[in-house]
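The complex appears here minus one protein chain, its other protein chains still in place.
Up next, chain A:
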Amino acid sequence: MAKLIAGWFTFTCCEDSTILFTEILNDHWQEWTKLIDFKYAKTLRKSAGIGPMDIAFVEGAISSDTQTAKLKQIRGLTKTLVAIGACAVTGQPSAQRNQFTPEQLKAIKPILERFSYNDKVQRLDEIVKVDFSVPGCPMDEIKFVELINKLCTK
């Protein structure tokens, strides 16, 4: 059976789920690497662009038009999109600036403008269709392993 092609992408977040993923690999790498080719995962390898894939794991919330375009590109290339961790699933805590006071917003305004941030931080399903979610900060380890097993036996 051909391996599933997978990607791991991060947007606005602390990458805690990426780190947890690398720790989960301690127990599962031999089994999973027989079933999944983690072809597009910046943490694991350098990839020249991205292409069609079976599963895209997406961590983090969306802060800018650039990130929105990249997320839509990923959605267009993947059969299954999985939102990973609290920021991707709920927006928080990366979306905490959405609730800032006028005084706090004034303090961060120069950065928002200089680096072309969007007015609001968004969770993934506000922009694209999300097929599965693994919530948690970091992601729920048990749910993640269950989902991988499910996707590999589909």
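Simple rule for what comes next: contacts are C-beta pairs under 8 Å (C-beta built on N, C-alpha and C of every residue); 3 or more make two chains touch, one makes a residue touch a chain; residues count from 1.
As a working rule, contacts and distances are computed from a predicted model.
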| item | value |
| --- | --- |
| Omitted chain (choose from "Dipeptide transport system permease protein DppC", "Stage 0 sporulation protein A homolog", "Proton-conducting transporter membrane subunit" or "Ni/Fe hydrogenase subunit alpha") - UniProt protein name | "Ni/Fe hydrogenase subunit alpha" |
| Which of A:69, A:108 or A:142 contacts the chain that the document leaves out | A:108 |
| Contact with the hidden chain (one of A:27, A:126 or A:146) | A:27 |
| Positions on chain A where the hidden chain makes contact | 10-20, 22-23, 25-27, 29, 33, 38, 42-47, 63-64, 67, 93-94, 96-97, 100, 104, 107-108, 110-111, 114-115, 117, 137-138 |
